[in-house]
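Selected chains only, in their assembly positions.
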Amino acid sequence: PVTVFAAASLRGALDAVAEDFGADVSISYGGSGTMARQIDAGAPADIVILAAPVWMDWLQERGILGDAPRTYLLGNRLVLVAPADSTIAPDPGNLAASLGDMRLVIGQRDAVPAGIYSREWLQATKQWEALQNMLAETDNVRTALALVARAEMPLGVVYRTDAMAEPKVRVVYTVPDDQHSPIVYPAAALTDAGKVFLKFLQTDESMDIFAAHGFAPVKP
Amino acid sequence: MTPDAAAWDALRLSLWVAFWATLLAIPLAVWVAWLLARKDFWGKAVLNAAVHLPLVLPPVVTGYLLLLAFGRTAPLGQALNALGIQLAFHWTGAVLAAMIMGFPLMVRAMRLAIEAVDPKLEDTAATLGAPRGMVFFRVTLPLILPGVLAGTVMGFAKAMGEFGATITFVANIPGKTQTLPSAIWAALQIPGGERQAVMMVLMASTVAIAAVLLAELLARRVAARIAGA
Amino acid sequence: MSLSLTLSHRFADFALDITLEAGPGITALFGRSGAGKSTIINAVGGLLHPNSGRIAVDGDVLLDTDLGIFVPPHKRRLGTVFQDARLFPHLSVSQNLMFGARYAPRGSSGPALKDVVALLGLQDLLDRAPATLSGGQKQRVALGRALLSHPRMLLMDEPLASLDGPRKQEILPFLERLRDGPLGLPILYVSHAVDEIARLADTLVLIQSGRVQAQGPLFDVMADPAAVPLLGVREAGAVIEADVLAHGTDGISTLRISAGTLELPGVHAETGARVRLRVLAQDVILSLTRPEGLSSVNVLPVEVEAIHPGDGPGAAIALRANQDRLLSRVTARAVTELGLRPGLKCYAILKATTVAPGSIGR
C-alpha cells in the first residue's frame, strides 16, 4: 500500500481521490509542521503533501527530499465566512467596523498556514493593526470554521474548500489571491510508490475531484 | 536567546489560569472525592464515569463539548452571560477548561486519601460531640491533607500543561487566552521555532517542578507532624 | 439517671440479644472475650445501628427502631473511651484532650483540664504526637479526652486494661468522685478485671455469648454464691458498708459494721464517713471458737446461711454477720471437719491487710 502523509485540510478531497487509486492507500493526516518533522525523523511515508511551502523548504534544506523537484499540487483560496443565517455584510477593507465587540476568527497568525495567509491579507489591506485586539486565533482552520458555523463569532477567515463543505457558513467575501502569498500545497514523493501516486493525483480525473471540493489547480 | 515578551505574557497567563483553576477545583474535587469514597447514592457510577471522561476524550473533544455547553449561542452560555459571566474566548474559559481536564486527577488523589482515613476516627469525633461538618474539617480534612496536596499539585501541573481543550474552547487571544502550552505549540509550527519552544518548555517545567517540590515539602511536614518527629 | 436498653443485632456468626436496666452510678458489663460488650457500647454510643432495639437514657430516647428514632452520635453526649485508644493522629495530646470541649453545651460542667492532666500523669506529654506515646499513655489520653467532653454519661470499654496497678489505683477513686460528685456522672463500664468492677460498680451485668446471664445491684450479684463460677473463684467476695470511727496514729483505722468493729489499714475516708469494703471470699477464714493470739484482729461472730459446693474442691459459704452478708470460700474438706451447716454460729476471721481499700460510699 501507499502511505501518504497529508495536510489535514486535504481530508475529504484526498480521501475521495484515493478511492479511485488501484492499490490500497493509507493517509496519515496531520499538521504540516508535525509531518515535516516526522518525515525528517524517518517516517515511512511514500509521499508527503503539506499545506505550507515553508515546511517543504525546511525538508529540502535538511536534504530529506534529495534533489527530486517539488510539485505544487494544488492551490486554494482564502474566504471570509459568516454564519449561514447571519445578515452581516462587512466591508472587507474595514472588518473592525462590522465586528463590534466580537472577534474575527483566524488560524494562529504564525503557526497555522491559513493564519499566516490571513495575516498577510490583513496587513496588505492595512487593517492588521486595527484588528490586533479583535482576533481569536485557533490551532487549525477547522476549529476556526466550527466557531463561525456555531455562530460563536460573526466572521472568520478560512479556506474556500472548508467553506464549501460546511453548510452552516456562508462566504461573504473571497480574498483576492494577490493580497497574500500564493496558497499552494507542495507535494514530494519519497519513494517510487510515492511517485506513482503523485502521478495519479495529477491526472485530470483526480484534479476534477479536487476541483469539485474547491481546490484550484496550480499553474507552475 | 531569551524568552520574548509574548512568552512572559503566556507564562503569566498560564500561572494565573492554573492558579484559579486549581483553587476553584479543590473544594469541588474534595467534595466529589468524598461522595465517591464514602457515600452510596443513585447515579454514583455515572458521576464516577463523568469525572473520568476528560481523561479518555481527546482534549479537542472536551473543548468542543465545552463550546457546545458554554458557547455564546448555547443556552447555558447565554444564561451565564446574562449574569455577566463570560467563559468562551475569555481567560475564565481557560480556567474552566483547565479545571475540567485536571479534575479526574485531583478527585482520584483525594479519594484515595479519604478512603485511607479510618472511619472510626470520624466516629470518635462524633462521640465527642462534633457535628458532621466539624468532623470533616477537624478530622477528615487534616488527615487527607497529603492527598489534597497531591491532587492539587497534579491539578496544577495539568492546568499548566493543558492545551487542546483550552485552545478549542477559548481560542488563542494573545495576552488574553494564550497560555504557555499554546505558545509552545505555536512556536513548534514555525521552522526554527524550536529554540523559542525550548525556552518556554523550560519555563513551564520550572514552574511545575517548583510546584511539585513545594507540595512535597508541605506533605512531608504534615507527615512529620503526624509521626511526631 | 437510668439507662434502659433492649438490643438485638446479628453479625454473621454472632447474635446479640440484650435487655438491661441500669440505675444511677456505675454499671459494669462483665463477660468473656467476644461476649458482646463492645457491641453494646457501640450501640449505646450510636456507632452501631442495631437490627432492632430501644435505648433510653433518663427517659430520653436515643434509639427506637420501631419508631424510627436514631439520635446521631454527636447529639448523644456520651463520652466514650474505646478499647483501642483512637487518638487523632494529627493532633497533639493537648489538642486531643480539648477536642470535645467546644461542643459541650453552654453551662455544662465537667472535670477541669488541669485535674485530668494531673490525674493521668500527662503533664510532660501535652505537646507530643500520639504516634510517639506508649500503649498506656495512649489509653490515658483517650480517657482524658472523653472525660473532658462534658458528657452526660461515660461509656468505657476496658479503659484501664493497659495501665499499671499504681495508676489504676489513682484513676479508680477519680471515677468514683465523678459518679458521686455534683455531676453524678453515670458510667457504663466494661472490664475483665473483677477487682475493678467489684470496687466501682453499682450495678453488675454478666454477659455471656450475647445474652445477659445475671444482672442486678453489685452486692447481690457479687454475694450470690451461684455467681462465683462466672466471676472466677478467686475474685468472688461480698461487699459491705462501714462507718469510719477513728484513725489510729499507726495508720490503722477503726470501722464499724453492723456486726462489730474492724481494724483496717489504708482507709482514706474522713472520720464519720461511710465506706464500702470488699471482702474476698478467700480472705475469710472460719473458726468454731473465737481465736486468740492471731495476727488477724478482725473477728466477727457470724451465722452460716447457705453452703454452695462448687464444681471443684471448694465450697462457697454464705454468711450473715448481723445485717451484713459475707462470703467465705473454704475447702469441701473443711466443711466436713468443721461441721458447717446452715444455722451454725461461728467466727469469721478477716485478714486486716487483705480487705481491699474501700471506695467512699454513698
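Some observations on this one:
When the chains are written out, they are named A, B and C in that same order, and each has its own residue count from 1.
The rule is short, and it goes like this: a residue touches a chain if its C-beta (ideal position, glycine included) is under 8 Å from a C-beta of that chain, and two chains touch if they have at least 3 such contacts.
Model, not experiment: these values are computed from the prediction.
Displayed chains are single representatives of each kind; full-complex composition is A x1, B x2, C x2.
Please note the rule applied: only the chains that are shown with their structure count from here on.
Each chain gets one centre point, the mean of its Cα atoms, and the points for chain A and chain B are 35 Å apart. Separating the centre of chain A from that of chain C, both taken as means of CA atoms, is a distance of 90 Å. Inter-chain centre distance (chain B to chain C, centres taken as mean C-alpha positions): 57 Å.
With touch defined as above, chain B holds no residue shared between interfaces to two or more other chains. Contacts with at least two other chains are made by no residue of chain C.
On chain B, the positions that touch chain C within their shared complex are 120-121, 123-132, 134-135, 138-139, 142-143, 145, 222, 225-228. The touching residues of chain A, when paired with chain B in their complex, are 31-33, 36, 54-55, 57-58, 103, 105, 108, 110-112, 135-139, 143, 146-147, 150-153. Residues 45-47, 72-74, 76-80, 82, 86, 88-91, 99-100, 103-104, 128-132, 145-146, 149 of chain C are the ones touching chain B in the complex.
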